[in-house]
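Got a structure for you, written out below as structure tokens; questions coming shortly.
The complex appears here minus one protein chain, its other protein chains still in place.
Each chain gets a letter, A and B, in the order it is written, and its residues are counted from 1.
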Amino acid sequence: MHIPENYLSPSTCGVFGVAMVAVWTHAVRRVRETVPAEKMPLLGIAAAFSFLAMMFNIPLPGGTTGHAVCGTLVAILFGPWSAVLSVSIALAIQAVFFGDGGVLALGANCFNMAFVLPLVGFGVYRFIRGRVAGERGELLGAAIGSYVGINCAALVAAIEFGIQPLLFTDAAGNALFCPYPLWVSIPAMMVGHLTIWGMAEVAFTVGILAFVRKAAPTFCLERQDDGPEGAAALRPVFVLVGALVVASPLGLLAVGDAWGEWGVEDVSALVGYTPAGMGEAWEWQALLPDYSLGALPDWIGYVLSAVIGVALLVIIFRLLAGLSRKAIDFG
Amino acid sequence: MTHYPDHAAGLHSPRHESSHALMSFSDFCFAYGDRPALRHIDLEIDAGDCVVLMGDNGSGKSTLLKAMSGLVIAQQGSYRFDGEPVTDRSMRDPSFSKRLHQHVGFIFQDSGAQLFCPSVVDEIAFGPRQMQLGEDEVTRRVNDVCALVGIDDLRERAPYTLSGGEQKKVAIACILSMNPDAYCFDEPLGGLDARTRKWLLEFMGELRDAGKTLVIATHDQSLADALADYFVYMGGFHEYTDKPHVHINE
Partner (left out) sequence: MRESLPSWLASSEGYRPGSDRDGFLTRSLLSMTGLLSRLRLDAGRPTRLSPSAPLKLVMGLVCILLTSLSTNFSFVLVMLAIVLVRACLLPSESLRRVASIPAGAAALTFVLMLPATLLGQSHSAALMGTKVLVSASLAMTVAVTTPAGELTGSLRAFRVPSMIVLTFDLAMRAIYDLGRVAVEMLLALRLRSVGRNDDKAGSLGGVGGMLLLRANDSAQTTFDAMRCRGFDGEYAMPPGRTWRAVNVAWLVALTLLVALFVYLQGLM
């Protein structure tokens, strides 16, 4: 669901960027109020889950691929505004270091996957949780919430794609940016997300949530009075992250691009012309473009990218934890 | 200037009838890094009091003295000097911080670290010169203080070359010349010979009698007995007299 560079007009990117600045400001304030400094590194782990989930590409018959996002998972574990920040940072790392999603389009991508997705997902989760009690209520809420969340995000992304040819065309009527109008983009994106990728999101969310609740009950915002404390308690989570990193090359098995994540040449082949906004426009040079290393086999590049991404997220959140003033207990 | 002994609860502080106290701590908390040094200090010191802080090493005596001079700022609670709050922001105002530093003279435990001028005369003249008092007044003060403290023969010496006792006298002299209203002494008798100790005790008594506020941190019980109007015991120090006292920072 990552929108690449130059698929959205600069004005569209600008609008969503401004909107996200307001969202981020609010999220930072809420996170500072609710998340104690010692829990911040856990946010990094949660962001790592999201980052890794987005590396597992799942193919759809017909040639496109998609992926889960796990934004609702982070929202359930740490609250919706923490999820906004965590997923935003994961998306930023993907855009800057790996060229996955445009840098200018970061605002729009964050709006879809780091704002709409977790908030809608969390809202549905809480609604269901209020009506169905116990562990079943939580898992059911997680399942339905994440499904609704990812589909809403896909819908918004499809709309962002689809209005481009309606608003931004050149004199000849050719689209300047994304060439597919709403009646193409919406069905194309929703088909996959309503079916396979929605299911993948549910599977990831429920699976990881159940695992974490059972194996590491202290992995949450509130202080637990019973249960093991400290790093030992979180070992199952670290093991899971490690396993996902090692398994990340599975994401390579899915050949083919996700809908809307084509390169410029693919677009011209598909529609017969190169939209003017894409051809000569500015491209960000990422460190590991498309998670590959060039000379080495793809799977090494993938694992390396996963390692670098997860390590960066953990470091960033540990540093953020250091920034927030620890409240000294004066007794 | 009557003072009342503390109640069983231990945190009631002696109170003066009129206006506000000279130094007023209210729930003052400070930590070095993540190590709390001062916890919930409630203390009021009136102008003219002679207060002795007693406590074991590490009980926070030096930190409290630093707080009085505005060197450490409350992380919780507040400290007011002469009714005005001492905060990061107020200390950023140069006229306020200079006024505070002039009003509260601080004599360090290690007097050598306080002296940085080439000669004793320069050292003593440093404060008054900054206060723009005019060279005549400066000279007069230097002469008065040298005679008072008894260091006339050391005037042209470099402070660095003096003995421990002489350095302590010079340190006191260069604070005296600024004429603060309050004096904070951190372990003043440490490392002094018997004669200098006797002199210092008498001198502090004279300052007290002249109406200056004295806050003295010490282990020395004879000094405490001789001078104190009341005691402030810190860190659970065991009281040993019946004189008025409060307990803080337990």
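Heads up, the rule we're going with is that a contact is a pair of C-beta atoms (placed from the backbone, for glycine too) under 8 Å apart; a residue touches a chain by one contact, two chains touch by 3 or more.
Quantities reported herein were computed from a predicted structural model and do not represent experimental measurements.
When the full complex is taken into account, the listed residue touching the unshown chain is B:Phe106, out of B:Tyr79, B:Phe106 or B:Tyr230.
Considering the whole complex, the residue from B:Gly83, B:Pro118 or B:Gly236 that touches the absent chain is B:Pro118. For chain A, the list of residues touching the undisplayed chain reads 285, 287-288, 293-296, 304, 307-308, 311-312, 314-315, 318-319, 321-322. By the touch definition given at the top, chain B reaches the unshown chain through residues 69, 71, 92-95, 97-99, 101-103, 106, 108, 110, 113-118, 126-127, 129-132, 140-141, 144-145, 147-148, 150, 160, 174, 176, 178-181, 199, 202, 206-207, 210-211.
Note that only the chains that are shown with their structure count from here on.
Touching chain A in their complex are the following residues of chain B: 29, 31, 34, 36, 39-40, 75-76.
Interface of chain A with chain B (complex): residues 326, 328-331.
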